[in-house]
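One chain of protein is taken out of this complex; the other chains stay put.
Up next, chain A:
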Amino acid sequence: MSTAPRLTALDALHRSLGATMTDFAGWDMPLRYASERDEHNAVRTKAGLFDLSHMGEITLTGPEAVKALDYALVGNISTVGVGRARYTHICQEDGGIVDDLIVYRLGETEYMVVANASNAQVVLDALTERAAGFDTEVRDDRDAYALLAVQGPESPGILASLTDADLDGLKYYAGLPGTVAGVPALIARTGYTGEDGFELFVAPEHAVELWQALTKAGEGVGLVPAGLSCRDTLRLEAGMPLYGHELTTALTPFDAGLGRVVKFEKEGDFVGRAALEAAAERAATAPPRKLVGLIAEGRRVPRAGFPVVADGQVIGEVTSGAPSPTLGKPIAMAYVDAAHAAPGTSGVGVDIRGTHEPYEVVALPFYKRQK
């Protein structure tokens, strides 16, 4: 594998904007352009423009594409209508989570799976192997798409000024082909920020043109370029899991509090079914550690891997933590023992480099947008 980082089609543009770049899953990606806090707040109150071209697209086509997906994934993909999307997991035989995915149904027999950048190869390999017995073609489309996201309350207005697509008819978790600023795009009403917004999958050669058109359209309403740093604080406030933090191969969806994504009622077998049935039963009888929110009383920031403590005992572990621009306090997601998981549980702290800092246990998410 090459050690040189991969560059997105927007790389030169990011550099011209003065972005601080960072290595992310082998890609050189914009971390922030100026202040990550300002970018975060812009997405919450106005709009932010993200380059997410590192995400991994895999297309399945053919008469048995949906059967292959139902076998390969834990969700019931048969129930996804054309133009809709579904959040799901791909699990190992032992139930461990390989990745969390969004599956878009683009046509009667065409589906696009979007995997996390860090897992794209693993997911591609697993889907290829699992689809082998079905009449379907699995296509590596990672290089076929650049992905731009416009997120925030102003995003519908910005996009509407550039497209004839029926955005009002486009519900959350839906996607349809259209044209944005003259560029053919798959327009999806999805995102990872807790705000209304759109993800635009386009051919890489159109990425710069589309970025510039969106920038111009958003000029008057406060759209700013936004990097991965604020994307992380936005998703954390919204209580959205991040692979490698809240989700790992060591956890089943039931351990992660996401058992609802597993659809035992669907027809036929699927990879991980037996192990997941056992995990579901365990979760019902002896609750595993529960994913909770923690809000700091002080100002020190909990980080992934820090122990959660109560009465001098370790009762859990922080999976993600950051200062929350919206709450004005450090926040974290953590897996904690069920006995300490109820919102309002007293005496819970985080061990921050040897000091036990007090934290309030809250239900997730920390932030929910007003509709």
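Going forward, contacts are C-beta pairs under 8 Å (C-beta built on N, C-alpha and C of every residue); 3 or more make two chains touch, one makes a residue touch a chain; residues count from 1.
To be clear about the criterion, contacts and distances are computed from a predicted model.
Enquirer: The hidden chain: which UniProt name fits, "Glycine cleavage system H protein", "L-serine deaminase", "DNA-binding NarL/FixJ family response regulator" or "Cytochrome c oxidase subunit 3 family protein"?
Expert: Choosing among "Glycine cleavage system H protein", "L-serine deaminase", "DNA-binding NarL/FixJ family response regulator" or "Cytochrome c oxidase subunit 3 family protein", the correct UniProt name is "Glycine cleavage system H protein".
Enquirer: For the chain left off this view, which of A:R37, A:H245 or A:K263 is in contact with it?
Expert: Of these options, the touching residue for the absent chain is A:R37.
Enquirer: Among A:S155, A:T190 or A:S229, which one is in touch with the chain left out?
Expert: Final answer for the missing-chain contact: A:S229.
Enquirer: Among A:L13, A:L73 or A:V301, choose the residue that contacts the chain missing from this document, as touch is defined above.
Expert: A:V301
Enquirer: Since one chain has been left out of the picture, which residues of chain A touch it in the full complex?
Expert: On the side of chain A, residues 20, 31-32, 35-37, 229, 233, 299-301, 303, 322-323, 330, 353 touch the unshown chain.
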